[in-house]
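Here the complex is missing one protein chain, while the rest keep their positions.
Letters A and B name the chains as they come in the text, with residue numbers starting at 1 for each one.
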Amino acid sequence: MSMRINISGSSDLLRLPPGEDLLVGLYRICREWGISFGVFTATGSVRGATLGHLDRECGEVCRQILEVDQELVHCGGNISLQEGGLSIRAHAVLSDRQGRVSAGELLAAEVHVVELFVQALRGTPPTREPDPETGLWLWPVA
Amino acid sequence: MSMRINISGSSDLLRLPPGEDLLVGLYRICREWGISFGVFTATGSVRGATLGHLDRECGEVCRQILEVDQELVHCGGNISLQEGGLSIRAHAVLSDRQGRVSAGELLAAEVHVVELFVQALRGTPPTREPDPETGLWLWPVA
Partner (left out) sequence: MSMRINISGSSDLLRLPPGEDLLVGLYRICREWGISFGVFTATGSVRGATLGHLDRECGEVCRQILEVDQELVHCGGNISLQEGGLSIRAHAVLSDRQGRVSAGELLAAEVHVVELFVQALRGTPPTREPDPETGLWLWPVA
């Protein structure tokens, strides 16, 4: 097996508009810039957030809704393809004013101040396909 | 809108000297290398740390001081411009020997062992300007 040559493409630092959902903003930026293959990180502060944790036994994602404002200590994820469109997956670590830390898959978060680093990759992105074992949409195994 | 072409520039792995403040070390490295646009991550262990959490109602940052040694599980942030100088923003996730996890904006931390990845970007960095709504220094919105 040899590594595909995916020289790093364009990358940038930018700020998402207040009030926009973080994931909606990510999909918008990727469409505007024509990115379908890449990675990103984000930090800042958000108005609440919804986190997911995969329950492996039932194959479903348990939701954890955070009502209070959160510091977005880390958000990271990747951009690839699924059913001919974009697929963005994000995970996040959050903390509130009392220092309580929460973490999981990031399903939703309203932007207060979010700074985003997007790094596009060159080459052919992996494509998510239904995985019969887990019930999830997954890339092929390397 | 089109993505600015910021091909990734130089990048490197390096270790900060023990006893130096992590943020002071970051500013020093950026000045020595002439970096004013980029991203970084750091891991290792630090002697205590000061974390900040933005209190949106008063626009101020609440400080959380960690007295005991901490594993620096993740630190990430960006390098841009503010008032003609460098502006480095960092967030961190820390844990102590008892497994207690803390997270927030990283305001200070004394290096014990810190390994740093710095990735310079090419192009024009965004500049932080005072934002009347939040009272913070922010980049323009994308």
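In this text, a contact is a pair of C-beta atoms (placed from the backbone, for glycine too) under 8 Å apart; a residue touches a chain by one contact, two chains touch by 3 or more.
In this text, all values refer to a predicted model and were calculated from it rather than measured experimentally.
Trainee: Can you tell me which of A:I29, A:A42, A:V101 or A:V118 touches the chain that was removed from the display?
Mentor: In the complete complex, the chain left out is touched by residue A:V101.
Trainee: Just the residue numbers, please: which parts of subunit B touch the chain that's not shown?
Mentor: 8-18, 29, 32-35, 41, 43, 45, 69, 71-74, 93-97, 99, 101, 112-113, 115-117, 119-120
Trainee: By the contact criterion defined above, which parts of subunit A meet the unshown chain? Give residue numbers in ascending order.
Mentor: Those residues of subunit A that touch the unshown chain are 1-8, 37, 39, 51, 53-56, 62, 64, 74, 76-78, 80, 89, 91-93, 101-105, 121, 123, 125-126, 133-134, 136, 138-142.
Heads up, the rule we're going with is that only the chains that are shown with their structure count from here on.
Trainee: Need the CA-centroid distance for the pair subunit A / subunit B, whole Å please.
Mentor: 20
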